[in-house]
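Heads up, the thing below is written out as structure tokens.
The block that comes next holds subunit A.
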Amino acid sequence: MFRANLLGFLSIFSLFLFFMPFNTLLATERLKIGLVLDKGGKDDKSFNSAAFEGASLAEKQLGIELKYVEATDVNSLENLHRQFAKKNYDLIIGVGFAQVDAVKKISSQFPKVKFAIVDGEVTNPNVKSLLFEEHQGSFLVGALAAMKTKTGKVGYIGGMDIPLIRRFSKGYIAGIKYVSPKTQILENYIGVSGEAWNNPAKAKELALNQYNQGVEVIFVAAGASNSGVFDAAEEKKKLAIGVDSNQNWIKPGFILTSMLKRVDRAVFSTIEDLKNSKFLAGSQRYGLKDKGVDYSLDKYNEKLISNEERKKLETIKEDIIKGKIQVPDYYLEKK
Partner candidate 1 sequence: MASSFVQKKPLIELKQVSKKFGTRWANEEVSFVVNKGQIHGLIGENGAGKSTIMKILFGLYQADQGDIFINSAKVNIRSPLDAFKHKIGMVHQHFMLSPAHTALENILLIQDHQRPFEIYSQATKIEKIKAKAKEFNFEIPWNKKVSELPVGIQQRIEILKLLNLEHEILIFDEPTAVLTPLEIEEFLNQLQQLKQKGKTIILITHKLKEVKKVCDLVTVFKKGRCLGTFPTESLSEAQMAELMVGRHVAFQKRNFRKFPSANILLRLKNILLKKNPTSGSSSNAFTNEGKTEKENKFHFNFNFDLLQGEILGIAGIEGNGQNELIDFLLNPTKYKRYLDSSQAPEYQLTGDSFLTKSSQKIREKALAIFPEDRLHLGSIPSMRAFENFILGYQRKRSWQQGGLLSWKKIKEISQERFNTFQVEPKINNLSFNSYSGGNQQKMVVARELFHSPDFILAAHPTRGVDIGAIELIHEQLIQAQERGAGILLISSELDELTKLSDRILVIREGKFVKSFIRSEFDECEIGEYMLGTKE
Partner candidate 2 sequence: MNPSNLFLKKTSHISSSFLYFLRTSSGFFIGLFFALLLTLIVGENPVHIFLIIMKSAFGSAYDLGLTLFYTTSLIFTGLSVAIAFRGGLFNIGAEGQLTMSALGMVGFAYLFPEIPRPFSYVAIFLVGSLCGAVWAFIPGYLKAFRDSHEVIVTMMLNFVAAGISSYVIVNVIPNQQSQNPESFIISDSFRTNHFDFINTLFPDSPANLFLLLAIFTAIMLYLFFEKTLLGYELKVSGENPLAAERAGIPVKKMMIIAMVLSGLFASGSGMNEVMGFSGQFKMGFSPEFGFIGIAVALMSNNNPLGIMVSAFLMGALHKGASDLDFETETITRDFSKILQAMIIFGVGFQYYLNKKFFRGENGSH
């Protein structure tokens, strides 16, 4: 029996050898771009999705060759960057702060390869760091949430309790208080491990809980977990605010707006710069003024926001850009 198994295995195995593809690598002059996505994966409809969209757009419009991979665990990040670097990719983009160490290490070992890192800072001469002023955008949606609530209660649900997500909440709360200081804020975090970015069930539970306590708008910054909050909003006929990508389309009518973090733009322009030989190492901060962060307005949510509210928001936006409003930054305070 066992021998028969083995024989069968070997014969089928050898059969397959015949059908091996002999795909020789086509030599191309095109730029080769490697994109390393975080644990959330390209379908998180949020942060990683945005990066992926930016890169895909570049693939279409700029004629580059794109290869993306998703991390399996912390230790695999370095491995993936190394694989790209070994294959002489022109630019390797790491998405997410978790990749800082990997990018730091590999970029020093492969000084000829160019790297970009989203949401993290690496100071090597071949690395461009793409940073966002999330607190500014959060301030804006916070202001909008405060305008929308009648019960005087709004909520915040963060993915993992880390400084980045605290930065969102700090800006958001400041925005709420700017509009109406008396508003009560409920704040929850989904988890303490990487799973928090991918746990819609828990997110939904937290959201339902908040809605049941009278919350009318919830701002959620939790990657792929966001969908749970949107489900809860639909179920309870309340509002939610998405994050990173424009998520308005997911549950039209229940998503007030999305705090845009234009990772797609940043990624696209970085690739564009490389293509036009304008790639510059160093940190670039995207804020309200260059539309690196913003709030979204499209056909899915235009009915939810009145003209008056829109005007108010625009004024606030102007004031932040001009520096009239100082948005508190969690990072700075911590230091």
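Candidate entries met the following condition: all candidates are chains of the complex that A comes from, given by their letters.
In the analysis below, a contact is a pair of C-beta atoms (placed from the backbone, for glycine too) under 8 Å apart; a residue touches a chain by one contact, two chains touch by 3 or more; residues count from 1.
Here the structure is a predicted model, which is why all the values come from computation and not from measurement.
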Considering only the touch criterion given at the top, point me to the candidate in 1 or 2 that touches subunit A in this complex. 2
Using the touch rule from the top, collect the residues of subunit A that touch candidate 2 in their complex. 1-3, 5, 9, 12-13, 16-17, 19-21, 39, 41, 67, 69-76, 79-80, 82-84, 97-98, 100-101, 109, 119-120, 160-164, 192-194
